[in-house]
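See below for the structure under consideration.
One protein chain omitted, others in place.
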Amino acid sequence: MPIIHVYAFERSLEQKREIAQGITEVTCKAYDVSPEIVTVYIFDVPKENAAHAGVLASEAEGKP
Amino acid sequence: MPIIHVYAFERSLEQKREIAQGITEVTCKAYDVSPEIVTVYIFDVPKENAAHAGVLASEAEGKP
Amino acid sequence: MPIIHVYAFERSLEQKREIAQGITEVTCKAYDVSPEIVTVYIFDVPKENAAHAGVLASEAEGKP
Amino acid sequence: MPIIHVYAFERSLEQKREIAQGITEVTCKAYDVSPEIVTVYIFDVPKENAAHAGVLASEAEGKP
Amino acid sequence: MPIIHVYAFERSLEQKREIAQGITEVTCKAYDVSPEIVTVYIFDVPKENAAHAGVLASEAEGKP
Partner (left out) sequence: MPIIHVYAFERSLEQKREIAQGITEVTCKAYDVSPEIVTVYIFDVPKENAAHAGVLASEAEGKP
């Protein structure tokens, strides 16, 4: 019963659909399990709640 | 200092109260600890952020 | 598909069996779901990997 | 590539900025790594989603 | 900076290599990011630490 957590900035419904489907396929193939026992949970992390190199993503110039 | 994370679709306040109390009691009994050191964190997962068998719960017909 | 993570110092198999069963029952009752969709994952945290009030549990006198 | 998750009640942007910067500095010093590989994720936990001693924080009198 | 946690029973190095590579590719494609900012962490969960339907995987007959 593999469970996969995805932590990332919020994405569109289309992107969530694509990553959930893709990760499930990859998991089934790599771990030789059936999709029925694979669960994917996506956590939308606001940019002000994520920091890279000590700087909040909401305040960084680049696009990490 | 057991910490329990509950990942599930959002529930009512009454249900959160019940699961927090119940899990704390079970933990104290099974692990022989006092309730003062038990913490429960509930994470509300939107249906469009959870996938079973590669399909987002928001788009599944059944009721997983 | 509720998923519950238990973070705690390592326990005996008997205790793990008891907490997994108890948490599943509590979850089914509080959230009105069937046990087939409830997963419990237990994470054994070594005492040198847990700190309360800034002190590693392996080095604390009391028994948090 | 240390990743740090902070689970706590929601705080102000100023406080998030401070904890992200502080934790990154501490991690770099303690683990001898450069800030570029340190990520901090902050999870805002609503008071009705957190329980101490079996009581939801939103319903506790004290200030845990 | 997407971070993916995989919780599953322990697998071979070959399988870990495959799932890490596959999840990274899927994430880059679905979320339109470069692989340099994608991190995958795999958590090996012992069968006696996982329960489905209230029964530890180490004690279940089937093969969930």
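Chains here go by letter, A, B, C, D and E, matching the order in which they are written, and residues are numbered from 1 within each.
By definition in this document, a contact is a pair of C-beta atoms (placed from the backbone, for glycine too) under 8 Å apart; a residue touches a chain by one contact, two chains touch by 3 or more.
The model shown is predicted, which means the values in this text are computed figures rather than measured ones.
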Considering the full assembly, with which of the depicted chains is the omitted chain in contact? B, C, D, E
Where chain B meets the chain that is not shown, the residues are 1, 3, 39, 41
Sites on chain E contacted by the missing partner chain, in the whole complex: 13, 16-17, 20-21, 24-25, 35-36, 38-44
In the full complex, which residues of chain D touch the absent chain? 1-8, 11, 15, 18-19, 22-23, 25-27, 29-32, 37, 50, 52, 57, 64
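We adopt the following convention: only the chains that are shown with their structure count from here on.
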Please state, in steps, how far chain E lies from chain D along the shortest route of touching chains. 1
Select the chain at the greatest separation from chain A, using centres from the mean of Cα atoms. C
Pick out whichever of the two, A-D or A-C, is joined by more C-beta pairs in contact. A-D
Whole-Å gap between the CA centroids of chain C and chain D: 20
For chain A, residues that touch 2 or more chains besides their own: 1, 3, 7, 25, 39, 41, 43, 50, 52
Touch-based graph of the chains, sorted into line, ring, star, complete or other: other
